[in-house]
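Notes follow once the structure below has been shown.
One protein chain omitted, others in place.
As written, the chain order gives the labels A, B and C, with residue 1 at the start of each chain.
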Amino acid sequence: MHIGLVGLGKMGGNMRTRMRNAGLTVVGYDRDPELSDVGSLAEMVEQLPSPKVVWVMVPHGDPTHSTITELKELLSEGDVVVDGGNSRWTDDEIHAAQLAEKNIGYVDCGVSGGVWGLENGYALMAGGDAADVAKVQPAFDALRPDAENGFVHAGRVGAGHFSKMVHNGIEYAMMQAYAEGYELLEAVDMVDNVTEVLNSWRVGTVVRSWLLDLLVKALEDDPHLSQIRGYAEDSGEGRWTVEAAIANAVPAPTIAASLFARFVSRQDESAAMQAVAAMRQQFGGHAVRAAEESPDVPPA
Amino acid sequence: MHIGLVGLGKMGGNMRTRMRNAGLTVVGYDRDPELSDVGSLAEMVEQLPSPKVVWVMVPHGDPTHSTITELKELLSEGDVVVDGGNSRWTDDEIHAAQLAEKNIGYVDCGVSGGVWGLENGYALMAGGDAADVAKVQPAFDALRPDAENGFVHAGRVGAGHFSKMVHNGIEYAMMQAYAEGYELLEAVDMVDNVTEVLNSWRVGTVVRSWLLDLLVKALEDDPHLSQIRGYAEDSGEGRWTVEAAIANAVPAPTIAASLFARFVSRQDESAAMQAVAAMRQQFGGHAVRAAEESPDVPPA
Amino acid sequence: MHIGLVGLGKMGGNMRTRMRNAGLTVVGYDRDPELSDVGSLAEMVEQLPSPKVVWVMVPHGDPTHSTITELKELLSEGDVVVDGGNSRWTDDEIHAAQLAEKNIGYVDCGVSGGVWGLENGYALMAGGDAADVAKVQPAFDALRPDAENGFVHAGRVGAGHFSKMVHNGIEYAMMQAYAEGYELLEAVDMVDNVTEVLNSWRVGTVVRSWLLDLLVKALEDDPHLSQIRGYAEDSGEGRWTVEAAIANAVPAPTIAASLFARFVSRQDESAAMQAVAAMRQQFGGHAVRAAEESPDVPPA
Partner (left out) sequence: MHIGLVGLGKMGGNMRTRMRNAGLTVVGYDRDPELSDVGSLAEMVEQLPSPKVVWVMVPHGDPTHSTITELKELLSEGDVVVDGGNSRWTDDEIHAAQLAEKNIGYVDCGVSGGVWGLENGYALMAGGDAADVAKVQPAFDALRPDAENGFVHAGRVGAGHFSKMVHNGIEYAMMQAYAEGYELLEAVDMVDNVTEVLNSWRVGTVVRSWLLDLLVKALEDDPHLSQIRGYAEDSGEGRWTVEAAIANAVPAPTIAASLFARFVSRQDESAAMQAVAAMRQQFGGHAVRAAEESPDVPPA
């Protein structure tokens, strides 16, 4: 199979390697000429036999929009564009409709695997018409861990990114779960070696997981994580998961809590807690930080 | 009525004044001779006619335990001790049993009102036998806002502090609710004057309350609360409310969330969020703060 | 002042009455001829002097969209449309832009007060240009509780509905706070009379509020709320508040928790808890409801 691949950053570059290792002919394009196999998107498209399959691996939002708009001009009926980036599932319907005007197929594909994917393979969740998915199948087969695992045709256009989004929402809450447990173990003086406790959970327990393996690995390098700030970005997918939950009246307390914890982690000051402190000051009559210092005053 | 009052700090001192204003004879004792009417607890007890009523208004835990232990020695059958501090309801059963050995009555009383109580009166939630409560009633009537409001005999021993504890748990969540709304209004540039918006809610809306009045007052003094750190202590009662909820299998998501927000507000660094950052680094392969900087890498 | 009013349901009808009581000339239009003062929207507009002010009080979404589209045809430069319904603030920008094509002004107005507004007045949060707001001011003054309270010009177009939305988000969390406290008081046998406890909080406490007054009123009618199902709808505004919080990276744990509690209240079965039960069954090896019945088996 020949495939075009747009976006050769850390993720796209690894995917190119893995597909080539599996025997696919990959023509990669990146704005950075150091990374790119060709000089332009048009050149990349020209080198592909029909039906042409182009995998887009650029940031979601405007970069993906403009790439797909360009590809619409360059591709023809029967070709297929795969969006393997982190687009919101609602963008997929827009992109699919846009390409459908020229009878170009569209497949959205959520990709999990991070920097470990090159070696271990990627988990792939695809959405789109079966005929379009079939045209991309050799690439999916090259990228997935093995012939049995790591690929699902989840449903119609959007279902791939939706599934990956939910995956990430779950990931947020799982990480937060381990993080809360870690903090509690660190907080008590009864437990001598938190790293060893977490390590003992890696085999034979209910909470064993790859995330736990990673946390133990981090702790083995830096036992109290003193080199790491408690600051966590969030990608769009955690937010979208909560939005989708709300739109579907699905309670999502742990996913929302883990998202909010990340928001808090990035604040230098919390306006909300300033307001709480201000209210306590008003009804307690105390200096703001001195609120609990007068031992005989019940705090209302 | 004559009453003994132990603990003349900000709260106890104001209560002495309010009871005296209502015509009660109050003999106050405090370790601080500047505040105390008498030289010792024994002297205070001596000055009271039988049946003697002693209101204890000292910090919960050891100070209350030791005061009640001393009073047990000084008082006799038919006398009544009132614990008006912030004791845990489980302490009340212990104190009542201790005093019952000498047939001394015991009433627990949750007191709300803070620094405004002197002027506006206190809300009082009492627990104990009806006969014991009756002996204290003139004091309750002096302290409550008026004859119709602000007093309840909530149930048996412990019911007063339990009710007050739940009051405080609700208070935590209400404050957090306003605080979240305030932060959201501050976060958007669409709303010009957050203080005026909150002020407009004070009459005619569903969220009008005394806490809202206080928040507006604080904002009128300091429109963006820049003089106040977002740091909030918690008294025992918020914690106990969540513990009691757990013990009774009662879901308490907003009260627990408001308690946790206070915990976070006091942390210089969050071990949990360090763990989250560490896990993200492990699977994303990025520098910790640089996790989102490589735009073409889907964060797994 | 003359004003047109579209939508004469329970809310709009009361507002018409209150404005008329204040001396305004109100021409009301409703699809229901029993309620309507005129036979058509066009007739309503004809009866207004220029600059014409039309207050729209219909459900948000399509009914508001179509009403504003019709009014755009009927009105002229210098006229003003007020959307007093519950539109999402993002709709306001669309409506304002639509009307601006004919130089018709637009003001969004969040209205709080419910069935009590007729008597007590409404709290009004307006967004829009000062000149447009000024044209509507006599109506605002008629509707608000008094000349001092219950009105704010919150900012540009959208700021009114945004402020009202945040108000409702806070309202959700406040109601949930009281509800959790109520459930906890009901759950223990120590507290004899929960209604009286809540009633005792109405004066002199930190948690006193109109919502508390309402809860006590409901409990006085039906002490254990046995006539009421624990089923709570949510309007759009609670959801939008959490969405806006997420969009602005504002932690909103209590508001989100109160929204999720409503979602749960409407579920006959929880797919999430089925999944939890299924996982417990898998690792515990027990029948699903029998999971805790074997006392010597640690649940993993």
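Note that a contact is a pair of C-beta atoms (placed from the backbone, for glycine too) under 8 Å apart; a residue touches a chain by one contact, two chains touch by 3 or more.
All of these numbers come straight from a predicted model, not from anything done at the bench.
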{"item": "Contact list for the unshown chain, restricted to visible chains", "value": "A, B, C"}
{"item": "Touching residue (missing chain; options A:Lys10, A:Lys72, A:Arg202 or A:Lys217)", "value": "A:Arg202"}
{"item": "Options B:Ile3, B:Val45, B:Ala256 or B:Ala278, residue touching the unrepresented chain", "value": "B:Ala256"}
{"item": "Among C:Ile3, C:Leu24 or C:Met57, the residue in touch with the chain that has been omitted", "value": "C:Met57"}
{"item": "Option touching the unshown chain, where A:Leu41, A:Val80 or A:Val166 are the choices", "value": "A:Val166"}
{"item": "Sole residue of A:Asp32, A:Asp192 or A:Asp268 that reaches the chain not shown, by the stated touch rule", "value": "A:Asp192"}
{"item": "For subunit B, the residues touching the chain missing from this view", "value": "205-206, 239, 242-243, 246-247, 249-253, 256-257, 259-261, 263-264, 266, 270, 272, 283, 300"}
{"item": "Subunit A residues that touch the omitted chain in the full complex", "value": "89, 112-114, 116-117, 120-125, 127, 144-146, 149-152, 154-156, 158-159, 162-163, 166-174, 176-178, 180-181, 183-185, 187-188, 190-193, 196-197, 199-212, 241, 244-245, 248-255, 257-258, 260-261"}
{"item": "Residue numbers in subunit C that touch the chain omitted from display", "value": "7-12, 57-59, 63, 85-86, 111-116, 168, 171, 175-176, 178-180, 182-183, 186-187, 210-211, 214-215, 217-219, 222, 225, 228-233, 235, 237, 253, 257, 261-262, 264-265, 269-285, 288-289, 291-292, 294-300"}
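Here, only the chains that are shown with their structure count from here on.
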{"item": "Contact-connected components, subunit B excluded, all else fixed in place", "value": "one piece"}
{"item": "Far-end chain from subunit A, centres as C-alpha averages", "value": "B"}
{"item": "Distance-to-centre winner among chains (Cα means, whole assembly as reference)", "value": "C"}
{"item": "Inter-chain centre distance, subunit A versus subunit B - centres from mean C-alpha coordinates, in Å", "value": "44"}
{"item": "Whole-Å gap between the CA centroids of subunit B and subunit C", "value": "31"}
{"item": "Subunit A and subunit C: spacing of chain centres that average the CA atoms, whole Å", "value": "35"}
{"item": "Residues of subunit C engaged with two or more neighbouring chains", "value": "205-206, 249-253, 257, 260-261"}
